[in-house]
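A single protein chain has been omitted from the complex, and every remaining protein chain is retained in its original position.
By letter and in written order, the chains are A, B, C, D and E; residue numbering begins at 1 in each of them.
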Amino acid sequence: MPVITIEAAKLTNEQKRMLVNELTASASNIMNIPEQAFFVFVKENERENIGVAGQLLADRDENTL
Amino acid sequence: MPVITIEAAKLTNEQKRMLVNELTASASNIMNIPEQAFFVFVKENERENIGVAGQLLADRDENTL
Amino acid sequence: MPVITIEAAKLTNEQKRMLVNELTASASNIMNIPEQAFFVFVKENERENIGVAGQLLADRDENTL
Amino acid sequence: MPVITIEAAKLTNEQKRMLVNELTASASNIMNIPEQAFFVFVKENERENIGVAGQLLADRDENTL
Amino acid sequence: MPVITIEAAKLTNEQKRMLVNELTASASNIMNIPEQAFFVFVKENERENIGVAGQLLADRDENTL
Partner (left out) sequence: MPVITIEAAKLTNEQKRMLVNELTASASNIMNIPEQAFFVFVKENERENIGVAGQLLADRDENTL
């Protein structure tokens, strides 16, 4: 039943694969719940849809995360 | 005021229409709140953005949900 | 894998039981995905944590929803 | 640490810029937390993914919000 | 239809009242949508349920936000 959601900017498929794999494995181990019970949603947001410190990420230099 | 959100993979517009209609009708009836007060958000996720049992859905065979 | 979340005010356990049962059954049927694959989270919010039309629900008369 | 998420239909970049700026400024002031600590996610939804009063927004006339 | 959710630590009712009022007013003005169409959910989280920089907020000194 646990559901993990990660809100981020754009990611590669390999990063998404690793996130799903590693976050599920860690949480499964800590919560003592089998991996089969976990869902993960990776939410990729455009930089103009993310605000940090009152500014659009798209308006800040590329390396700001 | 109630808000229903459904996280899923890709759906047809007809499925989305039926989900909004039926979920609102059921919840309205159970909660004794008029349908006008309900919002529904249907969140469609790419299969490479969904993890099940530690794997990307995109890496599992097509029929896995 | 689908996950349904409903944001509402306080509900009885019977209402939550019916919501989980009926919303799952409807969505399962519409999406052609077995009920076993569905998670539902019922999020109960205090009236002073809900805003409608710019006002706290707690500041509006009891019947406002 | 506060995170503000706004679920809406399509918006212009200028609207998103103003939302991030003004919502962060207001919340920072009210909560007495510096703007640097705030994240904002603007979630744009297609009209066929939003339900109001049991209907898809896409099935209602353009001015319905 | 827009829904604003703010994830934060504990707040006073007066702060919640002001957040609902001001965030709705700003967003209504920017999005050109009447205030009546807005829902706001204020999500208060215990400090031991919030992580910042890999630590529980409860494990960091009181002024950390």
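Just so it is clear, a residue touches a chain if its C-beta (ideal position, glycine included) is under 8 Å from a C-beta of that chain, and two chains touch if they have at least 3 such contacts.
Small disclaimer: the values here were computed from a predicted structure and weren't measured.
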In the intact complex, which of the depicted chains does the undisplayed chain touch? A, C, D, E
Kindly note down the residues of subunit D that lie in touch with the hidden chain. 1, 3, 39, 41
Pick out the residues on subunit C that sit against the missing chain. 4, 13, 16-17, 19-21, 23-25, 28, 35-44
Contacts of subunit E with the absent chain, listed as residue ranges: 7, 45, 48-56, 58-59
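What we mean here is this: only the chains that are shown with their structure count from here on.
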Comparison of D-E and C-E by number of C-beta pairs in contact, larger one: D-E
Of the pairs B-C, B-E or A-D, which has an interface that repeats that of A-B (more than half of the contact pairs shared)? A-D
Given a C-alpha superposition of subunit A onto subunit E, how large is the rotation in degrees, taken in steps of 5? 180
Here the gap between subunit A and subunit C, centre to centre from mean Cα coordinates and rounded to Å, is 25
How big is the gap, in whole Å, between where the Cα atoms of subunit B centre and where those of subunit D centre? 20
Note the residues in subunit B that touch 2 or more other chains, in rising order. 1, 3-4, 7, 19, 23, 37, 39, 41, 50, 52
Between the chains shown, work out who touches whom and classify the graph as line, ring, star, complete or other. other
Touching pairs of chains in this structure are A-B, A-C, A-D, B-C, B-D, B-E, C-E, D-E
